[in-house]
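Shown here: the complex without one of its protein chains, the others still in place.
Entry: chain A
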Amino acid sequence: MRPNQTGFSSPATHYTEPRIDLNDALIENPSATFYVRVADNSFSEFEIFEKDVLIIDKSLTPKNNQLAVVVQEGCFQINRIDSNSKEELQLWGVITYIIKSTL
């Protein structure tokens, strides 16, 4: 049973769309995407500060100059990829976006 309809139906009926969803723009591979919160300012050289949230896509292979979360001596670190470097990196995932509050 439907509730009784009164008045005129909305002229917008055929024009409604789902509201903008950040996932559509920021998340390419949901099954490989992880979020990480930054605990302090130790990554300030990358303009990454305390409380920022990193969006990380593990499915990507990083290109030169991109930011990535890597594992060094059992610890998570942030690294700017230098394709000329000979250093072996243990990649955890590529940082695709940094969410910051401006307040």
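Methods note: contacts are C-beta pairs under 8 Å (C-beta built on N, C-alpha and C of every residue); 3 or more make two chains touch, one makes a residue touch a chain; residues count from 1.
Going forward, contacts and distances are computed from a predicted model.
Participant: Have a look at "Transport permease protein", "Y-family DNA polymerase", "proton-translocating NAD(P)(+) transhydrogenase" or "Phosphopantetheine-binding protein" and point out the UniProt protein name belonging to the hidden chain.
Facilitator: "Y-family DNA polymerase"
Participant: Name every residue on chain A in touch with the hidden partner chain.
Facilitator: 1, 29-32, 34-43, 50, 53-54, 58-59, 69, 71, 74-78, 90, 92
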